[in-house]
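Left out: one protein chain. Kept in place: all the others.
This part shows subunit A:
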Amino acid sequence: MGSVLALSSGPGHHNCPPRWERRDGRLPNPGSFHSLHRSCKDVFPQQIEGVKMILNKTLSSFFKVSHTLHLSAVSPSYYRFHVEHLQSDDYSKDKDAPALIGEMDSSGSLNAHALLHVTERVRARTVFQTQQSQFVTWQFETEYRGNDFTTAVTVANPDVLRESVILVAHFLQSVSSGLVLGGELVYHRGRAEEGGILTLAGQYSRPNWVATLNAGKGGAHASYYHRANKQIQVGVEFEASTRTQETTTSFGYQMELPEANMVFRGMINSRCIIGGVLEKRLTPLPATLIMGAFVNHRGDKLQVGLGINVG
């Protein structure tokens, strides 16, 4: 599959606005290629380790700042400073709203995203990532949203000196009110080699469930998301890679209890990994307590995490 990074880190989990709600007879825009599997991925708990304290501060309606302190047993502890400048108020609801985001680590690693709406239909995104002083990712993406289709072209890590580049082209078309078909073409070129991988994608949505499939020479990725009722959502994911010759099946669920201000996400894996994360809002205070544990039965390893988000 393409090795292009998408802007997927964010303070909260988010489900795309459902596509089946358009009633005017025209087909809706299918969204971006990266968000095809997102509704299923949001159900799964994120691996949490050590103690993490996040302090979010909203300085104005466009400017947000967050401080993260992470104490960890397995990786070095760090302090991270994150700042967001939004051009509109909607970033938390719509991941593609225009924004400038920067993140700096206590070790000097930088993570910068810039998302611009050049015109109503054309969007541009730039991503820079460094690991201490070395640049790891620099990519530029342009996306065009038509009435019922989306195309995007991404240039990742273009290096004139080493003559290497990765080019990715995406295309998604709404074929019917529930069906979206598309494809991705990844072309990578280095000094010694060059190659291209084509992947076809399809997604079928109904009011309560979404099924997505990506299949190509690099492997397959299938996901199924089901909303059982207001409180329970379930996701099943299957990934196969021809490069590593491995397949993984995961089952995850999310249980929301708004009366108790609690969200629980659990998952079980074909790699014998079982995990659960509990998030509880401590109501009089603007704080959320997060507790999670992941057990890898095969290696008999346990990872425990505690977190508190303030603000």
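Brief remarks follow.
The rule we apply is simple: a contact is a pair of C-beta atoms (placed from the backbone, for glycine too) under 8 Å apart; a residue touches a chain by one contact, two chains touch by 3 or more; residues count from 1.
Note that in this section contacts and distances are computed from a predicted model.
Note on the omitted subunit: UniProt lists it as "Translocase of outer mitochondrial membrane 40 homolog (yeast)", one of the names in "phospholipid:diacylglycerol acyltransferase", "Myotubularin phosphatase domain-containing protein", "Histidine-containing phosphotransfer protein" or "Translocase of outer mitochondrial membrane 40 homolog (yeast)". Interface note for the absent chain: among A:Ser72, A:Gln87, A:Ser109 or A:Asn157, the touching residue is A:Ser72. Checked against the full complex, the candidates A:Ala240, A:Ile268, A:Val295 or A:Val310 give a single residue touching the omitted chain, namely A:Val295. Listed residues A:Ala114, A:Val136, A:Ile197 or A:Val304: the one in touch with the omitted chain is A:Val304.
Within the complete assembly, residues 50-51, 71-73, 77, 291, 293, 295, 300-306 of subunit A touch the chain that is not shown.
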